[in-house]
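Below is one structure, written out as structure tokens; the observations come after it.
Left out: one protein chain. Kept in place: all the others.
Letters are used for the chains, namely A and B, taken in the order the chains are written, and counting of residues starts over at 1 for each.
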Amino acid sequence: MSEPTPATVPAPADTKLSNKELKELKKKEKAAKRAAAKVGSSGSESASTRQKESRDSNGKPPTATHIKKQLNSAKIIESDRKVPTMFGHLETREQRISSSPQIASIVHPKILALTLKISTYKIVGSTARCQAMLEAFKDVISSYQTPDNASLQRNLTSHLSHQIEYLKTGRPLSISMGNAIRWLKQRISIIPIDLSDEVAKKQVIEEIDLYIQEKILYSDKVITQFASTHIQDGSKLLTYGHSEVLKKLFKYCAVEENKSFEIYIIDSKPLFEGKKLARELSAVPNIKCHYNLINSLSTILERSDIDFCFLGAHSMLSNGRLYSRVGTAMIAMASKNKNIPVLVCCESMKFSDKVQLDSVTLNELGDSEDVINTKPFVKTGSNLNQFLISLQSKEPKKPQQQGTKKDKKELQLADNESPVLNNWKELKPLNILNVLYDLTPPEYIQKVITELGALPPSSVPVILREYKTNA
Amino acid sequence: MSSTQKYEVLVDSFISKLKRRQITGSYNVATATCRLLMRVISSSRWSSTEEFINLIRGVGCKLIDAQPREFATGNIVRRVLAIIRDEVSEDSVTQSANNAPYNTSMFQLLSTTHTTKPQGTQATKQPNQDLRSVVIQGIRELIDEIASVHENIELMTVDLIHENEVLLTPTPGSQTVLNFLLKASLKRKFTVLITESYPNDINECHSFAKKLAEMNIETVIIPDSTVFAVMSRVGKVLIGARSVFANGGCVTAAGVATVCECAKEHRTPVFAVAGLYKFSPTYPFDRDSLIEVGNSGKVLPYEDSDLVGKCEVTNPLFDYVVPEHIDIYITNIGGFSPNFIYRIVLDNYKAEDVQLG
């Protein structure tokens, strides 16, 4: 899952390490060692992804140590870090990238492409990311060749681990991705030894297909069926951002069930995912779309009699909290206070056995630049960014060519209100916080609708147990 | 006659400026209104205080109609009316004891103009000129008061912020909040979280953050959506009010109501800063009449023809915060609990002027 694995945890300059951080680092190292010691033993189900991954990477000693070396050498220059102290424990994108192993040579092109898409937010949403990842894995597996003197069961998992390692440099893995990876590795590990490579690969790919079908597509269908009973003709619904399953739900109700209703889409900076939903839904004749930003939330709730608030999820944690796109908690709270039932639609593959109490401890940091942007932005990949920066630094060498025109351009720019904070990095006390998720307490949530049924948030651990035994 | 016309021209051009939003911001509007009233008073003619008061009321009505969501105009007009009435009642007390009781609001309501008018003309014909200059002097003082609002509020900083505190402010557009924090930074070290207030105040937010950071205050800009996530770490929420109503509720930038709600959920104290001129004697009955709705283009770029016209977009500029979500108001005359505001209002305005129209 998205938690930083020991491999990617930054090693901040030693002098500045707080006790706590030091401890954490030690702990993680220990965990890695322990995992390394366990090499060979077939994966126990309770083992966390993290352990598994490190074990897998240790399955191939030379590479693993190599990577580790690289990681240790990847020291972050502390002054570049512009993260509020409170969130100092989270990893920035720069750190992720600089700590990423230079293993691009063994990374499958599909994964390269996917990583880029994910890091530029071209693919967002845990379901979409998970599905895209599995699709990419299918390609990885089909082009995989077991090297001599290795068994597919072991080598394939380690091969995948490298891919995953690279994938993480884009963005940390989502819970759903973590769950899927865990499942996939488990499936691979129990492939009978006597199967030929081709057959085994075919079998794995089929299983992946099945997983997508079952855990995503069918689940969504079932959830849609369950949830559609809440949407009546003339209902007014509130939703936040963009969620794959909610989109399917709304479309299903409007098209298949021919209900006409109104949707208030709340959106927020910097990703404006809600626009995507608005675009899709405003094309549906039965739906009347409203698009608002999160600052008008109180006005919307006051003025329009919302019947239901539908929320998507990144994950449901085992203590009943909803881990989702930042802002969700606010929506849920405000709705709850206005006595609007809050319904969460969440596939069971997003359930996690983790517990967490507030949004600060575990989260994902986005790029601060995204927030500074006063306008909707187009995200460029980090490599492209680097390239552009290098271009810019080269540029001043040849300005004479267009002399006057350039001047004019600059003049104009200065005129058109240059952003106040374009040099914010130079202002030491100024920080910009861009976390991507927050945690919604279970009190705000009326019920969670999963493909296994609708239940109160307190029943999440029950599902987790059931689901595990079933799997 | 010509003088009457002159003041009408003044008022008319002021009104069109208000409508065109060439004067904006409570502070500017308040001082501009004061100046306008001074000129109106000095250029208009009247024969009785009654007429004088009605004239000012009439101007007040026009101003409020021009920009009903800018409460500062109405407040200032009411303050000026209060000044006039105070003068008149003093005069009438000294001149004839008979007039003394007529100033109580109940009596005013019941008495017919028929009886009061001759009294008025009799009593005030002589001191017209005096009254004029006294009132103008009163308005001057009012302008001074408005100008010194910040200083008085700033005096209280030390009482409210402790060392190493984390503050959150969702109203980076407020000059009062900025001054408050800058002043506080001289005595205390603290961290300020600022919400972006996207889309309407984003530029204000950036310059706000820049000013704070330049004063070496730990400053963090957070997107509006992140408020709930960080609220558990926040010590106090500091908001700037645009206008405060008699019930203790206030109108402020959009999004603040939700922030205050979050604070309430986390038991984080909320305090609001506002100059006295922002206190309005009215009660907020109708949300629609309080909240201005701004440019939809800021929510959704107009170029986006896929969505423009197909999606309904609203961009409220203000929010109404209920009194229960605010712990104290810090004003230039001290700090008050929201349920005490009605007293402050009574002190500064006359009951008969609450409804101008």
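In the analysis below, a contact is a pair of C-beta atoms (placed from the backbone, for glycine too) under 8 Å apart; a residue touches a chain by one contact, two chains touch by 3 or more.
The rule is simple: contacts and distances are computed from a predicted model.
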Worksheet item: Absent chain per UniProt: "Exosome complex component MTR3", "Dolichol-phosphate mannosyltransferase subunit 1", "Dynactin subunit 5" or "Translation initiation factor eIF2B subunit epsilon"?
Response: "Translation initiation factor eIF2B subunit epsilon"
Worksheet entry | Candidates B:Ser13, B:Asn28 or B:Ser133 - the one touching the absent chain | B:Ser13
Fill in: Per the touch definition above, residue among B:Asp144, B:Asp288, B:Glu324 or B:Asp347 touching the missing chain
B:Asp288
Discussion item. Using the document's definition of touch, tell me which of B:Cys61, B:Ile136, B:Met215 or B:Val308 contacts the absent chain.
Written reply: B:Val308
Worksheet, complete the sentence: subunit B residues touching the chain left out here are 5, 8-10, 12-13, 16, 19-22, 65-66, 68, 288-289, 292-298, 301-305, 308-309, 312-315
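The working rule: only the chains that are shown with their structure count from here on.
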Worksheet item: Using the average of all C-alpha atoms in each chain as its centre, how far is it in Å between subunit A and subunit B?
Response: 45
Discussion item. Using the touch definition from the top, list the residues of subunit B that touch subunit A in their complex.
Written reply: 166, 191, 193, 196-200, 202-203, 206-207, 209-210, 212-214, 216-230, 232-233, 253-255, 257-258, 261-262, 265, 287, 291, 299-301, 304, 306-307, 310-316, 319-320
Practice prompt. Can you check the complex and tell me which residues of subunit A touch subunit B?
Written response: 84, 86, 265, 268-270, 275, 278-279, 282-283, 288-300, 302-303, 325-327, 329-330, 333-334, 337, 358-360, 363, 371-372, 374, 376, 417, 419-421, 424, 427-435, 437-439
